[in-house]
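The block underneath contains the structure these notes are about, expressed in structure tokens.
Every protein chain except one is present and positioned as in the full complex.
Note that the chains are named A, B and C in the order they appear, and that numbering of residues resets to 1 at the start of each chain.
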Amino acid sequence: MNNDVNASQPRTGERPARTGVWFVGARGSVATTAVTGCAAVTARLHAPTGMVTETQPFDGTGLPPLSTLVFGGHDTTHCPLPKRAEQLTEAGVLPHGLAPAVRAELRAADEAIRIGGPLPDDPRGDEELIADFAADLTSFRERHALARVVVVNVSSTEPLPAPDAVRLPASSLYAAAAVRAGCPYVNFTPSTGLRTPALTEAAAAAGLPHAGRDGKTGQTLLRAALAPMFVQRALHVRAWSGTNLLGGGDGAALADPGAAAAKNAGKERVLADTLGHTPQGEVHIDDVPVLGDWKTAWDHVAFEGFLGSRMILQTIWQGCDSALAAPLVLDLARLVARAHEAGLSGPLPELGFYFKDPDAGPSGLTEQFTALLSFADRLRNAS
Amino acid sequence: MNNDVNASQPRTGERPARTGVWFVGARGSVATTAVTGCAAVTARLHAPTGMVTETQPFDGTGLPPLSTLVFGGHDTTHCPLPKRAEQLTEAGVLPHGLAPAVRAELRAADEAIRIGGPLPDDPRGDEELIADFAADLTSFRERHALARVVVVNVSSTEPLPAPDAVRLPASSLYAAAAVRAGCPYVNFTPSTGLRTPALTEAAAAAGLPHAGRDGKTGQTLLRAALAPMFVQRALHVRAWSGTNLLGGGDGAALADPGAAAAKNAGKERVLADTLGHTPQGEVHIDDVPVLGDWKTAWDHVAFEGFLGSRMILQTIWQGCDSALAAPLVLDLARLVARAHEAGLSGPLPELGFYFKDPDAGPSGLTEQFTALLSFADRLRNAS
Amino acid sequence: MNNDVNASQPRTGERPARTGVWFVGARGSVATTAVTGCAAVTARLHAPTGMVTETQPFDGTGLPPLSTLVFGGHDTTHCPLPKRAEQLTEAGVLPHGLAPAVRAELRAADEAIRIGGPLPDDPRGDEELIADFAADLTSFRERHALARVVVVNVSSTEPLPAPDAVRLPASSLYAAAAVRAGCPYVNFTPSTGLRTPALTEAAAAAGLPHAGRDGKTGQTLLRAALAPMFVQRALHVRAWSGTNLLGGGDGAALADPGAAAAKNAGKERVLADTLGHTPQGEVHIDDVPVLGDWKTAWDHVAFEGFLGSRMILQTIWQGCDSALAAPLVLDLARLVARAHEAGLSGPLPELGFYFKDPDAGPSGLTEQFTALLSFADRLRNAS
Partner (left out) sequence: MNNDVNASQPRTGERPARTGVWFVGARGSVATTAVTGCAAVTARLHAPTGMVTETQPFDGTGLPPLSTLVFGGHDTTHCPLPKRAEQLTEAGVLPHGLAPAVRAELRAADEAIRIGGPLPDDPRGDEELIADFAADLTSFRERHALARVVVVNVSSTEPLPAPDAVRLPASSLYAAAAVRAGCPYVNFTPSTGLRTPALTEAAAAAGLPHAGRDGKTGQTLLRAALAPMFVQRALHVRAWSGTNLLGGGDGAALADPGAAAAKNAGKERVLADTLGHTPQGEVHIDDVPVLGDWKTAWDHVAFEGFLGSRMILQTIWQGCDSALAAPLVLDLARLVARAHEAGLSGPLPELGFYFKDPDAGPSGLTEQFTALLSFADRLRNAS
């Protein structure tokens, strides 16, 4: 089974090196769930369901054990993490009784959160913001004597940047700070982050590995599993339409047409890449506040079979956004930390399994999983 | 794209060898659609959508061209194929105008159909039936000067044989006749066919390749595409329930609890093999005559994610059973004929892509497709 | 049962009066299906399934028999009706074989179609267009010696008129012409039509009955049937979201955001009127050309039950738009013709059963049906 707590324990008796995980959006639902869940799994209160790095193929790959992760991050809001965890419990995201059980770990992470930016009317320019953020990262690493810090963007989706924007998008300011502070970087959102030519080049020059973009947790995950079926069976997909309903922070952010456009660009890529053409059909993301973190995705696929026969596949996915994202975020932080330790740098296309809009690599889910397993072998054999 | 008419043309100017395709259930919907569709694609009236063997990876593999296939078969009913094709047109299975356009081919196949058995009150014993069926096969091969004849079972699903049955199931009588007449064999149904120790051994001794069992055309196809996703993502499937609605001959046959049991045994295998455990949930097959050949499959998957979160995936598949099956039947006839030509014998686990209950091999659809592509390479390199 | 051909036959041996049905949008799918279907039911080639006026409660109400309807209309395209009927047959809207069987009736209607407007670069002003259209109506009535002509708008949805528009929307030009020519009027679309204060008043002054707006044929029909259930059971609807996929002319027209806004205004009314509040959730109408006239509507209803429990209802409606609309259009033409004969004038709120955005009356489907049955009684008792 997939839930075995694997042997990701330190290999020696000495105190293991510790690894920092720095969330951009550290008070959001995904970060709160990740911090809570890491503590819960470490304390064996829950099996690591949903964490691919805790399954057997990752045994012996030298990933940092969950017990050695130290959390911090940036956010622009102030609600303390223990309070956020209570809110997520009320919202049905976290199980009742868990937040109190890991209160100490939530408090510790909360103390390591720094105010991000740019804030409204922030007087700082881009350079100053980058410098401030980088200083926060360096300070976190030194204070906790961390081997390294992985920066993970889990903040709300930004609108697509305007072509004539005078400043960098916030996600890119944080990414630039990561590079400056020598931190590997993961972008779990569709925002720009490191994906500008200058920043990508700077990360490579600094020998930093990075991965992105836009975590694949629902509709696109399903599409990556299903679209290859049509190709393999020589069936012709004529139209693929979809609607997503969700509330929570992401629902509200994506109600902004610009942010939705950013999200949908990634969503459509999986179909074009897999099918070899772009079928008809649109994708909607609706903000439905009462649904909170529970999202529903309906997909309708009109395809053609033998002798022009017209057939339909429909799927309905009902999942908890943060519970889907958090274990992947922990996976990615560990994988990219280990890649950094192993001396890898630049984009890691073998992590396309996790992303809607990956840096490169195959588009079908099983092929992406095979690439991930190869990556595990590579890590296992690295120093 | 997947619809290219590939280069499955004879390699020399001389008249190519012809290959027989002998359907057990030759007047059924699947056989009628296969004969009609082969003629339609050969005449370039339709693209070969749904035929995997007409896609690029099968170029140069030496498969018998569609234009060289000669059809015949056994059935216990008498309605002529041109009439059956008209009925299927009325039922929305075949496009209007196609049956008249390929009337000559339908007539030719109809003339090669022989009455099967055992008929009600049939005085013949098992041995006599096998001998009669084998004689029909030999006669067909000789009359049409065929290089070989592939026997393909597309008849209605039989009930599971009783442990104390005094005679072989009909499907096994036909399979035994195939072996006796030196014909490769494909079982597209869940019936027993060749899958008895004695018959499997006899086929191997005779150097005959064979493939089965139970074509994967709807719910199980989807399950083979989706179940790996849960494993790859370390999500725990708690229950997988399903209901199939269909009319037509198959709906009526499967209203028999024994036949449904045979069908469901195969359906459940994909989940157990892929997930490593058998989740809760049942599978129903309902006969709904008004739906005819158009089947609907609803699946409901209850799975658990991070920190015990409870999530749901539902799928609804609406397809035309015969239009899904017929191109696969043509694929299989060609692949097994070529395997015979290439000297392969025994079960062909690389064809698990096509079956609910395959002889061996992986259970995930993409891994099965990869195995099929390897098989194509093997054929390409064979003499 | 609902398929009885009722006694809507002339009451005397003399030749019955004939009634004109004038379609605005006479070459569209709905009008073509209505003309074809009227002929098919009259010739007893098909049962009148979907026509409420052919069920038992309408016996003896004096509706004009289907055999006495004479069709004509305005359109701005030129494709002849027999050709349009062939296209609809290819598209799966009309059954094969029907269009040739009623070719004479299609030709007759086609000959009565006049070019509408305003055409691109039309030099005519509003007044001239109204006068021309009214002349077409009068000429049709006189040429065929019709007792009356009902004008029925079944053209593509217009965008919402701009507040500063200098001319009347086309639908209102046709409505004004109907009033001028003394014709009762039905608006089966969400366009403005007669719904301006001036036109509504003019119709009343002219003693003309009229009905509208926006035929209820899918998602809104379902909502009108389901929303009362939540109210009756004291369940609280928190969000009601929906997506419509369709191709055909309506899909393309509604891809225009302005037209979609017009459509959605009506769609939302049923929920607000029935539930007493407007739940969260959006409605999308997507143009998916490959779906043609076959539309799919997915609805997702999040509701709250006892002790705050969170529950979900989802519906998927797959129907043929023109086949749903055409029998209602015939119903309405007959009902409004008979209302005119009976001396009724002004809006007919008892016909709210047919509309998304009715003139008045209850919002639940069953209450609307009850009102329709009362209207039948009223007609039965009228002179």
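By definition in this document, a contact is a pair of C-beta atoms (placed from the backbone, for glycine too) under 8 Å apart; a residue touches a chain by one contact, two chains touch by 3 or more.
Computed from a prediction, not measured in an experiment: that's the story for all the values here.
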| item | value |
| --- | --- |
| Residue among C:Ala170, C:Leu324 or C:Ala339 that touches the chain left out of view | C:Leu324 |
| Selected from B:Ala17, B:Ala261, B:Ile316 or B:Ala342 as touching the chain missing from the view | B:Ile316 |
| Interface with the undisplayed chain - residues on subunit B | 238-239, 241, 243, 245, 280-282, 284, 286, 288-291, 296, 298, 300, 302, 312, 314, 316, 318 |
| Hidden partner chain, residues of subunit C it touches | 1-3, 33, 36-37, 40, 46, 48-52, 54-55, 93-95, 98, 221-222, 225-226, 228-229, 231-236, 276-277, 304-309, 311-320, 323-324, 326-327, 353, 364-367, 369 |
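Keep this in mind: only the chains that are shown with their structure count from here on.
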| item | value |
| --- | --- |
| Distance-maximising chain from subunit A - centres being C-alpha averages | C |
| Rounded Å distance between subunit A and subunit B, as computed from the means of their C-alpha atoms | 43 |
| Residue numbers of subunit C (touch at least two other chains) | 316 |
